[in-house]
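Complex shown without one protein chain; remaining protein chains in place.
Let's turn to chain A:
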Amino acid sequence: MKNGNQSAATIPLAECIVAGVGLLLVLATFGYLGQRAMREQSPPSFVARTEKIIALGDQFVAKVVVQNIGGTPVADLRVIADFGEDEPPKEVVIDYLPSRSDRRVGFVLKRMPSEPEPTFQFVSYTEP
């Protein structure tokens, strides 16, 4: 079918379907961002938990999940983990932690920690 003779009524069905799907996707994205724009952004808030502790040669690695349960992303989040008296406090800096997202970090330990769950301190962060 030639374009020159193509009227709205003769647009191929395939084009209509593709255009419809595209329109849906674009409108859905607009809608999602729009409803997010209406929502109030809560400040960042952090929680952390030890996922597992694994042996690494003659040392151990505590794999920890750090979550930002707030509604604002942060950068350079400094986390200090205290695994008890046998181990000096360990520190990690997370480059970026988006809102309602998590990142996995690892703390290398000399021995199996005495405390089953370390104490976490969220010391500082910057706004991206």
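Heads up, the rule we're going with is that contacts are C-beta pairs under 8 Å (C-beta built on N, C-alpha and C of every residue); 3 or more make two chains touch, one makes a residue touch a chain; residues count from 1.
The rule is short, and it goes like this: contacts and distances are computed from a predicted model.
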Chain not present in the shown complex, as UniProt names it (candidates "Sarcosine oxidase subunit beta", "TIGR02587 family membrane protein", "Peptide/nickel transport system ATP-binding protein" or "RNA polymerase sigma factor"): "TIGR02587 family membrane protein"
Touch with the omitted chain, as defined above, among A:49, A:63 or A:104: A:104
Listed residues A:23, A:56, A:108 or A:123, member touching the removed chain: A:23
Chain A, residues in touch with the chain not shown (by the definition above): 1-8, 11-12, 14-16, 18-19, 21-23, 25-26, 29-30, 32-34, 36-37, 41, 73, 75, 95-96, 98-104, 128
